[in-house]
Each structure stands twice: as C-alpha cells, then as structure tokens.
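Step one of this worksheet: look at the structure below.
Of the protein chains in this complex, one is absent; all others appear in place.
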Amino acid sequence: MPKNSKKAAQADAMLEVRNLAKYFDVSKPWLARMIERLPRQILRAVDGVSFEIRRGQTFSLVGESGCGKSTVANLVVGLHNPTRGVIAFDGIDVAEARSRVESAALRRRWQMIFQDPYASLNPRWRVRDIVAEPIRVFGLVASREEQNAKVGRLLTQVGLSPADGEKYPHEFSGGQRQRISIARALSSNPEFLVCDEPTSALDVSVQAQILNLMKDMQKDFGLTYLFISHNLAVVYHLSDKIGVMYLGRLCEVAAAKDLFRRPRHPYTRLLLETIPDLEMTGRQREPVAGEVPNPIDPPSGCAFHPRCPFANKRCKSEVPLPIDRTGHMVACHAAEEGRLPATQFSAPAQAAAS
Amino acid sequence: MSKNPLGVVQPLSLLNRILDSDIFYSFSRSPVTVLSAIVTAVFFIAAAFAPWVAPHNPFDPATLELMDAFTPPAWEADGSTKFLLGTDDQGRDVFSTIIFGSRVSLIVGFSAVMFSAVLGVGLGLLAGYIGGWLETMVMRMADVQLTIPAILVALMIDGVARILVPVHLRDVMAIYVLILAIGISDWPRYARVTRGAALVERNKEYVSAARVIGVHPIKIMLGHVLPNVMGPVLVLATIGLALAIITEATLSFLGVGVPPTQPSLGTLIRVGNNFLFSGEYWITLFPSLALVILVLAVNLLGDWLRDALNPKLR
Partner (left out) sequence: MALLEVKNLRVEFPTRRGTLLAIDDVSFDIDEGEVLGVVGESGAGKSLTGASIIGLLEPPGRIAAGQIRLEGKRIDHLPYEEMRRIRGKKIGAIFQDPLTSLNPLYTIGRQLVETIGVHTELDDAAARKRAVELLSEVGIPAAERRIDSYPHEFSGGMRQRVVIALALCANPLLIIADEPTTALDVSIQAQIITLLKKLCREHKTAVMLITHDMGVIAETADRVAVMYAGRIAEIGPVRDVIKAPRHPYTEGLMGAIPMVGHDVERLTQIEGAMPRLTEIPAGCSFNPRCPKVFDRCRKERPELIQVGSTSHAACWQFAKEASGA
C-alpha cells in the first residue's frame, strides 16, 4: 500500500522527485591522498532537484555537459542510489519497496532508452532475445510461442519486421538499433519511459523517424516520458514541460511554450541564444562568454554567477531557492528581486510567440 | 543473406557464414597458419585415436621383446620398417610411444587450461563487474602469484600435493595433481584479461538496460558480460595450451610429473636422455622434436588468432 499520505492530492503525478541529490566520491585512492596531502573530492552531480511529471506528459530535462541530467535519469530508474531525497513513482516511495517482489512489480512499470545505439544492445545476442529479455524476466507470458509472437508484434510496431528477430545487432544501422531499443523498452508494457538523449547519435532524417515513432508510441500506449536532451529544438518539438539544469541544480521549470516565450533565468536565455538561425532571419547571436565550470569545484552561491550579466553580491554567496509562480519555477535572485529586464524575446521565442 | 537466381533471399547456413567471414579469409591467406592448424589437427587426431593409429602398443608388456631393444630408426643400417623411428631400451617402438605420449601431454594440457580458464575467468568476472574490495583482493593475489614463475608455482603445488596424498594413491592421483598444479599456476593471466574486459563492458548501456529491468548480477555476468569477453580469453587459452604442455613436459622431465606408467613426451625425453651420449640418439631426439613441433604449431595458431580477433588490425 502506498505510504505517501499526499497520494490523493497528487493522483495525477506519475513521477515526483523531491530534493534529489547524488554525490560521487571521486577522491584519489587513500595512499595517494596521504602522500600528496590532497583533500577528499566530492562530485555533486545532482544537488537538490525537485520536479513532478503528470501522467501522459512529456517532461524534458535540458542542459549542457556536467549539469547532471543523465544522472537524474539514472537515479529515477534505479541505476544509482540517491544520496538524499525522495523518488515517488505513482505515489509510492521507490526506496520503500524492499522485497524483490515489490521492487520487481515497480520496475515493470518503467523502462529506459539509451543514447548510444551501438552500446545499448548486446552484440552477442540475437535481436529477438534482446527484445524478449524484459518479458522473460518479468514472467509476462506463459510459453515460448507467445513470447515469439509478442516480439514479432513489437518489431512490426517499431517499423522493423518479425524476421529481423533472427539477426544480430551489427547487421542494423544506428536508427534501426534505436528502434530495437524502443521495442525492448515497450515489451514489458511500461507506463513510464526514461529516454536519455535517444536521438543525439543519429542523423537528422533518422532522428525524425525516431521522434515520430516515439510520439506515435506515446499516443498508442498512453506513455509518460522523461526526455533528456541538450538539443533545444528537439525538446521544443516533443515536450509539454521543460526543466533547465545547470551544474546539478534546476534553474527553471516551465511549460514548453512558456519557457521559450518568457525565459526567466539568465542561463535559459543564454541557451536560447545558442539556437541556430535556421529561419535565416539574419539575427546576430550574442553568445555569452565563459565555459561550464568543473563540477568538482563549482562556484559558490549560484553556480551560474561567473557567467551571469546580472550577478550581484548575493548571487556569489547564497544559493537561490526555487520560486514557483503559477507553475513557472525559477531559481534566480535577479528574478526574485525584479532586477531582470523585461523578457527579452530572442528570435526563436518571437517565432514561438506568433 | 544470399540471393538465389530467383531473387529470393535465403539465410546462409552456418558453414557458409564461417567460410565467408573475415576471420576465415585471414586464416586462408596465411600459409603458416594453415600449416600450423594442420599440424595441430594431426596431433589431436593421432592422440585421440592412438590405439588405432599407432603401429604398436608400447605399454602392453606382452607385445614387447627385449631382442628389439635399441633398434635404430628405419633409414639406418640396422633399422627396420617395423620400428619407424627405432626402439628404446625395452623394445618399445619410439613412434608409438610418441603418439601415446602426445595423448597424455594433450590431455593434461587441455585439462589444465580448462581449469585455469574457468578459475581465472570466474575470478576476473567477479573482480571486474563487482569491483570494490573483491577486485582489489583478486588482483593483488594475481599480482603476487605473477611474480613467481609459473613452473615454480606448479612445482610447489605439485610437491605439496604429493605429500598430502597417501603413497598408494600417488600414481593414480598423479595426473590430477599435475592438472591442478599447472591449472593453478596459470589463472592470473585469465583473471587480468577478463577483469579488464569486464570493466569495459560493465559501463556499456546494454548492461545498464539489464540492470534497469532488475536482472540478477550473476545472470548479467554470465549471460551478458561473459560472451563479450571470450575473444581475448580464447587467444590466451590457445597460447596457454602450449604453455601447459611445456610445463607438464618440464615437470615430467624433472620426474615429478606423470607417473612412469603413463609417460608423456616429457618423460620420454628424460628417459631417452640417459642414452643420448651412448649413441642411441633417437630415443630422446624424436620425442623432443615432436614436443617442439606441437608447441610451435599451437603457438603460431594462437598468434594468428590474436591478430585476427584484434579489431584494430581488421
């Protein structure tokens, strides 16, 4: 029975994440530290992230390298154990599911699709065995024939043919391998799919096929997606709600159109500036200087302050807390203090607004 | 897939796939490798079918006649075609003793390699996949053992085991003790290679996919990781076979290997050594040549296999 007393109020929430944090100890081995007198080094990959995904929604996490979005994805599916915080799936606190039976029942309801189509399929297994693995592990069908039939159906649904089950992964292209990954993910009839940059390694035309497929699957099976990406255009096309991450924290969370029309965090605005001008409006981009700092040694206070044109003394010392106004969350002192100029419309936002 | 003239696609049989593969192509292109493979195959077959292949049974006392002792090889003046390579001090046909001796050498060699491989790969997988203190322990044990030459390790284990085994069982157990000794002497190589490969595979996304579903770690190790680390292990095993045969020959030569009732090539070399300087060179020369040829062929095969399986050279 779910132990979350707020379950009734959040019946809609497929996934709820509260104050999630994951720290990795990347210190050098003990002996080296003793000899070189080095301190322990902790990588705060995710440092207090909270968000919620409603049933049937697509929620995207965007950010650049080191922002922690992939770590969040791994935490949600259980590949890492959180250092702090709560992950509640359909109201059930994931950490509370202790017994193998309970945790298997939960695991059946989510699945993950990975970025690298060449590493996400075991090169020594046949495609039908790869796709059938979740079915076998969760004991979803009674006989071999049923299993093969189901695999055949899944392969057809993702645009391949049942005969492809006999082949090995190396006989397929990158796009086709992602389709196989999607078939594997769907084979356990999950409700929730975590997609970690599934199209970043694919060509543009193949990406279009996979994105269309994912939209179709979402409609056909009523899926909820957590979509991780660094590509803002893809995220614009696919998402209902978007969260922007920087160095382990969420800067801004808003409905997709809102984020692009009225970006409130300076980092979001910087990211929007980097979107290339494919409409050929001839607008001049103004890239903000600076690079993403080393996550092992992040800046104090607001992690973005070294690159932020609106940083003041408070930004250097105090971590901004998330402020949520009508569903649009932003964690920024300048926004809170009203120091941010009225929303700058960048060209893509202008197009989005029209 | 191949297309027959009607354009219908047919799946290729396994044999066709092997013959058509890049590996077979590189194999057929290298005459040395083909020759080595033929030589090795000849040894295997002769050893397997020894009772039928060998012209005599040198270990059946009923067929021996002391009168035949010290017959030189067939091409010499006093030789006879009955004993192609001559006979030893008890009238045993040297050619037949080589065939039977190779059999013992190969059996011990193979079994020892199996033992090392299973032990080494198993420990290596655990070390690479699970990591932590288990990895540290296994790797340090391997490191320590690697500082001692394998032959000395085998000698040590052999010696200790002999003391533990009661006298009347010594001859019977000798082969098993030998296999154990040689097997233990070689596991670190397999463990190191497997651990390295397991470390690489552990971070690949297909392993993560299995973990997301909740597959048990042992099943992941055996079902997912193991098939992908077998390549280098196969190369090690081929070269390991050559090593095991030499180690066994050395131990038998020293007199602490196989019992005299089941002589291996090493024993034959030792026995024949006594007669080398009295002119009956053939009793030690031919078993030595056989050993050298066998080990050389297996080594060359292993060399080719390593190059063929190296993705960078393909």
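Per-chain residue numbering starts at 1, and chain names A and B are given in the order in which the chains are listed.
Definition applied: a contact is a pair of C-beta atoms (placed from the backbone, for glycine too) under 8 Å apart; a residue touches a chain by one contact, two chains touch by 3 or more.
Being a predicted model, the structure only gives us computed values, none of them experimental.
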Among shown chains, those touching the left-out chain: A
Among A:E96, A:E273 or A:E336, residue touching the chain not depicted: A:E273
Of A:V77, A:V94 or A:L232, the one touching the omitted chain in the full complex: A:L232
Residue among A:L79, A:A208 or A:A255 touching the omitted chain: A:A208
Residues belonging to chain A that touch the chain removed from view: 64-65, 173-176, 203-209, 211-212, 215, 230-234, 236-238, 260, 270-271, 273-280, 285, 287-289, 291-292, 348-352, 354
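Here, only the chains that are shown with their structure count from here on.
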Where chain A and chain B are represented by their mean Cα positions, the distance between them in whole Å: 51
Interface residues, chain B side, partner chain A - complex: 11, 204-206, 208-215, 224, 227-228
Of chain A, residues touching chain B in the complex: 74, 77-79, 103-104, 107, 110-112, 114-116, 119-125, 130, 133-134, 137-138, 166, 181, 184, 188
